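The full complex has more chains than appear here; those shown keep their coordinates.
Should a chain be cited, it is by its letter among A and B, assigned in written order, with residues numbered from 1 in that chain.
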């Protein structure tokens, strides 16, 4: 039932409505005549409705969630309670610096920690998600070339395994996109890269480890090729969890990076956001950082704005980005400390390699059997699809019945019937072993009772949806009187 | 090892299963010469107890002043239930609801949000959120250009009464795509768009006109007239609204004859705390016929294999994960959790609660204006205003605001920061959270701050 279906006209069951007898003394032309359509429910009805709705979700707090490329790991509860302290929630973004030193200090220290762990020269915290970080990064590359009068660079190179945000971002920044193929072992095809670069190359966007779940071994060579052609190297930090504290993007030769703080630094995904896509830059891109940036002058902290960074690629939001998310990342990093950083990569990688090996032992086919898994890896179910007519999607849906969230399916696009599996470092061996057993059980079902798998899930609030009809005649809101 | 559950024995078992000697071996594909040497600049691990105490102290350091700043971020009462429900693990730690069967909670909630936001703005369709109001304005402009294929100019009229940071952000977002944002000046007396300035563009190919309501100065634009102009000129209308005011103000869907084409704004006033500027969320609504050009996620109702109703992400072919370089936007992660809070907030306030809060804000603002008049301080602009007003002082505003802050009152936004001609003006916001005593305290602080300081002895 929808909240609107609990609504009754004229209900006034609230301690939230301020009493007001004030007339609205505005000219009639400005005034609303129609209803807003908001529901009229009691506080308890709302609480009950949304509490029960919430229970229909899988989440990290309830389920193992091995969603490749998404880094669904534990979100420490202290990050939430501290970010929700009244003093932090009530600070206005335009409060004077005299009333902002506590907040600014945290943000400055966060910038410093992110610089240290990525090896970049400067950081700006303002992008509000990975994709906006990408935008900021590519716009900085553009500002850099433009600033040098290098106007011929019109292309961004993107490996075919890249996340969809990479090409979409390049387009938003006014570039053309050229795809670079992947070789058999999951590395960038060097020959193709060499053939593709040239004076038109503005830069290359790369995730490392890639979304194929392997570390790009030729990264130094790739950097050399792109740099020699005059392009810059962009690092998509979505997979930073795999290498945190083990190898730094700055040391791999990247000029500009974004970090998904909602992945590696464990701020919650919130059912779709908010995140943070903080960017880091090498020395030569420092002038182009998005504003604002936090600086320390003597013992005081202050914002740097367009006045301080006149060549900035610009502003990305009305204020300084998703402060509440940044505070959560700050607290998480402080709890990990220097020694905790490499542990993230180590145990994420251990879990992934263990899980991959055990699945292979059980007969599943790895997409890159000769490679080490990074923090994630790909299983291809093309054999199952062909021989048993049970697809990756069927496995994914059936896993829900076993109490495990599905891995990422059908991404990256170049591996057929793939499951991209990322257990993260915060999962225990016990939980991973349970997942392995479920996969084996489903394989057995696929062989003996394939219909059960094909028609899964069976235990969720809903069965599989008719998405085609839904998209053909979209029903995007409830209509009164339905 | 905070958060890492492995025991030594388990690690040994896992390494044995993999067939390597130690964890380090798993990193053997990374070139040795670039391996990270040290992280000395990162402080050592602190316990939750230690960090808690530090952060509490930092939070207290910034707290305690009485806030009268608005300028794009508004202090409102948020029912306690809102964030207690929103931070339930099942909402807080879920991923984007791609697996619909395991995400009906979030999906239904977004569908309800879309319904509420469409109702509030009077538009046909709402998406599931963008990042914030400023970036949503940028996306709205890109969308308008995609929608209005007949218009070739890619010129968009941007009143200077639009929030300066919104103008800057919109420019950042659209500037690489050959779009020109043309300043539309305001009338210096009324504080709203100058009809004569607009008339100057009549007959020209203008792709879209942005109408802020209320505008940055808190002044109400003549939205009907502006929309009528656009309708006559073959120009799309992008409404930029504060959704909180829509409980009282005419919704953009009803402006002019046919309403705005696209509506954007910031959802913060509907349930997001000030929180130093974020996370808030960007609103984007449009007419039905434009929906396939919309950026961002959409949730639709669907039927499952048992014929049972439920909810799915729909029209995904617009999005980057399907359409890649031809997507309507690069947006992926949005501001879902804030939308969750906002939906619950709207359900808890209901139509009457929201209207009363808006009416109380309006009345409080009038009260402050009246009391300021007794000090000889009057509004800078003559246009009708909502719950924000520019007050004109007889001296530069910056030092006055500084003195007020020292006295524990954040007296407003210094309009001189963006416009030297307004260096004597303060933009003040009074919401329903302010009592009569608060307003008196404001007036006292303003009065004291205006007086020449006693010479220090």
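Basically, a contact is a pair of C-beta atoms (placed from the backbone, for glycine too) under 8 Å apart; a residue touches a chain by one contact, two chains touch by 3 or more.
Just so you know, these numbers come straight off a predicted model, no measurement behind them.
When only one copy of each protein chain is drawn, what copy numbers apply to the whole complex in this file?
Number of copies per chain kind in the whole complex: A x2, B x2.
Basically, only the chains that are shown with their structure count from here on.
How many Å are there between the centre of subunit A and the centre of subunit B, using C-alpha atoms for each centre?
Each chain's C-alpha centroid was found; their separation is 20 Å.
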